[in-house]
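Everything below concerns the one structure shown next.
The complex appears here minus one protein chain, its other protein chains still in place.
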Amino acid sequence: MVIVMGSEATPDDIESIVGLVATAGGEAFVSRGVSRTIIGLVGDVERFAALNLRGKSGVADVMRVSVPYKLVSRENHPERSTVRVGGVPIGPDTVTLIAGPCAVETPRQTLEAAEMAKAAGATLLRGGAFKPRTSPYAFQGLGEEGLRILADVREKTGLPIVTEVVDAHDVELVASYADMLQIGTRNTQNFALLQAVGKAGKPVMLKRGMSGTIEEWLMSAEYIAQRGNLDIVLCERGIRTFETATRNTLDVSAVPVAQRLSHLPVIIDPSHSGGRRDLVLPLTRAAVAVGADGVIIDVHPHPEQALCDGPQALVNGDLRELARVMRQFPPLLGRTLTDATHAVPVPA
Amino acid sequence: MVIVMGSEATPDDIESIVGLVATAGGEAFVSRGVSRTIIGLVGDVERFAALNLRGKSGVADVMRVSVPYKLVSRENHPERSTVRVGGVPIGPDTVTLIAGPCAVETPRQTLEAAEMAKAAGATLLRGGAFKPRTSPYAFQGLGEEGLRILADVREKTGLPIVTEVVDAHDVELVASYADMLQIGTRNTQNFALLQAVGKAGKPVMLKRGMSGTIEEWLMSAEYIAQRGNLDIVLCERGIRTFETATRNTLDVSAVPVAQRLSHLPVIIDPSHSGGRRDLVLPLTRAAVAVGADGVIIDVHPHPEQALCDGPQALVNGDLRELARVMRQFPPLLGRTLTDATHAVPVPA
Amino acid sequence: MVIVMGSEATPDDIESIVGLVATAGGEAFVSRGVSRTIIGLVGDVERFAALNLRGKSGVADVMRVSVPYKLVSRENHPERSTVRVGGVPIGPDTVTLIAGPCAVETPRQTLEAAEMAKAAGATLLRGGAFKPRTSPYAFQGLGEEGLRILADVREKTGLPIVTEVVDAHDVELVASYADMLQIGTRNTQNFALLQAVGKAGKPVMLKRGMSGTIEEWLMSAEYIAQRGNLDIVLCERGIRTFETATRNTLDVSAVPVAQRLSHLPVIIDPSHSGGRRDLVLPLTRAAVAVGADGVIIDVHPHPEQALCDGPQALVNGDLRELARVMRQFPPLLGRTLTDATHAVPVPA
Partner (left out) sequence: MVIVMGSEATPDDIESIVGLVATAGGEAFVSRGVSRTIIGLVGDVERFAALNLRGKSGVADVMRVSVPYKLVSRENHPERSTVRVGGVPIGPDTVTLIAGPCAVETPRQTLEAAEMAKAAGATLLRGGAFKPRTSPYAFQGLGEEGLRILADVREKTGLPIVTEVVDAHDVELVASYADMLQIGTRNTQNFALLQAVGKAGKPVMLKRGMSGTIEEWLMSAEYIAQRGNLDIVLCERGIRTFETATRNTLDVSAVPVAQRLSHLPVIIDPSHSGGRRDLVLPLTRAAVAVGADGVIIDVHPHPEQALCDGPQALVNGDLRELARVMRQFPPLLGRTLTDATHAVPVPA
């Protein structure tokens, strides 16, 4: 931690900071300049934070020089992690395709979408039973009935299930069906929910807040990790900017940045970033090329009838191209598409 | 609703839209231009929305021409509303000052802060017992103990209490102590929590999401209203932009815009917008001058010891100036500072 | 300047930094921590900047602790400045109203607008002869003919003229007519233009870039100041955010922040911020209340016929209210509306 004293700071002000740091068991190194003095702090950052140094007389600025998260940081865990979902890995050696319908609507639509997903190379099935919607008048999902449909389709296709949970109260229920719990962009700072999934015993996919910094995203992951769950996959899904041609702006740079700061896998959601079907394939190629550990994609057998986000779902005609991308791009990065051979059996 | 057909749209595409609109009980007015055709829709927007017209062949764009919220809209409720909190009004005739500590820490700190608030003209006491914090390692609030302290200080000062609730699970508990439930910026789209406070039988203060549009904010209010609770006060608290000199950018324009779109009262939080003590008084003046129905301000007897947001709390020296602002500015807008004479007794 | 070394930095890396700093005539104070080392630099920042320390081996971050502008900084010039435009002051003791048409269209429209402006309390006339327009197909201004109209209206009303210059090539021409040169938001980082107005011998109004930070704005002012011209007035006019209900988001906090960092006067443009007539008066009140040294407002005798930004121009009916605001609000801040008594005669 570095304290920058204002030009009006007195010697007493500086003395006082040095004393406080000592009481917190730290050491303060004072650099006196012509117009300003800088104090470097060495010791326990948590204890320094409790001193509220920013509020002290003469202090102009306090700058943190280490990251505020620990368990998810790469500093003490240089090896990148692999998270297994129903036996299927998401990690640095492969590229994992997760696909399925935005919302579970009927058994038939879900099964058809799962089969489309599988044909394109997916090894995990996505599908929403609980949908967070901006409007209270929009379709909110089938709830537990949707979870049952998903479980049934897993039975038929062998694809483990990734599904969203929107309320701490529902975590136990959703976890009893799902292989991976998804936290959506509007809930990235719903700390009660983060703590609940941290205790649920299932891997978690944590979307980035649509206006969240990468640091805040990692702090949210830390909330989950702190409850004992390190099976977390980060998912970049576009951030909010002034541009209106796309629903959000996909921040591909977030992938290498987050992978350097954290050991957790990082994937991309090309469907919700742009919100336009014509962008899904170009953004999927960019996602794999930038080094994402996976992609999660909306597919729908009849997008014109979809109850949610139909306009961005890939249709049958696009899936051959998706399959080609997933097969041809990963090898250029020394990876392969995750397939059945990477999965490990899960004990019953 | 207006449908803009793409230049590649065929007569059959247009025909098909007209037919669909008819099946939904609406009428379609077709305007054929040289390069494009426009279809104006008249009828029930909800039913049109369910048609997924955006996904149909030939459709280039779908433009909504009415607002997506109803209960909180001013269209059918031209009179601006007044919300009463423990008898104290927040509405178009007065300017209400809400003040208190960011976090409840001790009985003494809370009482001192409440007395400072009262001396400055406050008629409502703010104070957090449950604190949503970006870091899991930061002080998270005293919980129910904090609520008891608040209730005790209300007893002593007569100030009704505004306090935050962060988890749907805690709504009943918090509502049993509080006079008004506050929804923080990170929970503005926590729909489970919105629905829970909608049923809690207490007025709600709904902060704007730090990256939420005004329309999304009103949609979130609609979630609360839909459960039967129209005692909602909107609170602008700064939005996230590229500027780093302030914690957030206070959007004063949001006050007249939201007051024009909705009948609900709109207040401003000058403390959390800038995150700097030196900005609180200038932003408070701007808030009253732009037409806010109230302001909510952090005060702390000893900000250098505060466990939360100390650097932005007003101290004793600033409070005389705050009192002057609250007394002198409202009359220029034909209002008065809310005081004891505006409160109505609340039946026990 | 503070250098933060990465956890992988070697003793040689640190040694090397210390040596470089010494060659630049500075001193380096090394604070060794458990996981990181911090080096505080004292000396000439310009010379340190030339060392490219950020690129050196072992360096994780370089943090500047002093502002990068000098002439416009308040550090060495604690007194706030007053700028005189044709004798009329813009500064800390008064609030100056600048008003007039967005674009000069005809002699009659300009004269009528000037008379409206004067009646509302304006002591300076704004009006554009050269208009920067996003579309090459939009009205680009009357050019020199517009300047002649403005000069003629100045003759008739006694109001000094503020007008925009968009091309370094035109600075001499515009300066031969204008009393103050305006730099628009799209040209805030047009450094050739800034340097040209720096040499033109006329006061300059520098709008903030619509996506510029306050620091960048002050750096742009420094470009002008560096050419010997310190008669600069900063003008906040809204920044670009994700919100679409307003054209831009007026950042009122920028006024106290810029006034604290710089000695230059700071005014607000409430017309172009919101881009909506119904917001102009509320934002004007907020501008004066937050402490702006002036406001600049669009007025038009017949806004429905305006060739530019008609929808945001105040009309006759609003001007009485504007006059009242300009008369009643400044005294609450210990100021008065700038009027004829504040002007000093300008030698011919």
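We just call them A, B and C in the order they show up, numbering each chain from 1.
Note that in this section a residue touches a chain if its C-beta (ideal position, glycine included) is under 8 Å from a C-beta of that chain, and two chains touch if they have at least 3 such contacts.
Remember, it's a predicted structure, so these values are computed and weren't measured experimentally.
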item	value
Contact with the hidden chain (one of C:V83, C:A258 or C:A306)	C:A306
Of A:T249, A:N316 or A:T336, the residue in touch with the unshown chain	A:T249
Hidden partner chain, residues of chain B it touches	2, 4, 7, 27, 29-36, 38, 40-43, 60-61, 63, 65-66, 75, 211, 240-242, 244
Interface residues of chain C (partner: the chain not displayed)	46, 49, 52, 54-56, 68-69, 132-137, 166-169, 186-187, 189-193, 210-211, 216, 219, 222-223, 226, 240, 303-306, 310-311
Touching residues on chain A - with respect to the absent chain	211, 213-215, 239, 241-246, 249-257, 260, 273-274, 278-279, 282-283, 285-291, 328-329, 332-333
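Just so we're on the same page, only the chains that are shown with their structure count from here on.
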item	value
Centre-of-Cα separation between chain C and chain B, whole angstrom	32
CA centroid of chain A to CA centroid of chain B, Å	28
Geometric centre distance via CA averages, chain C-chain A, whole Å	40
Chain A residues counted as touching two or more neighbouring chains	211, 240
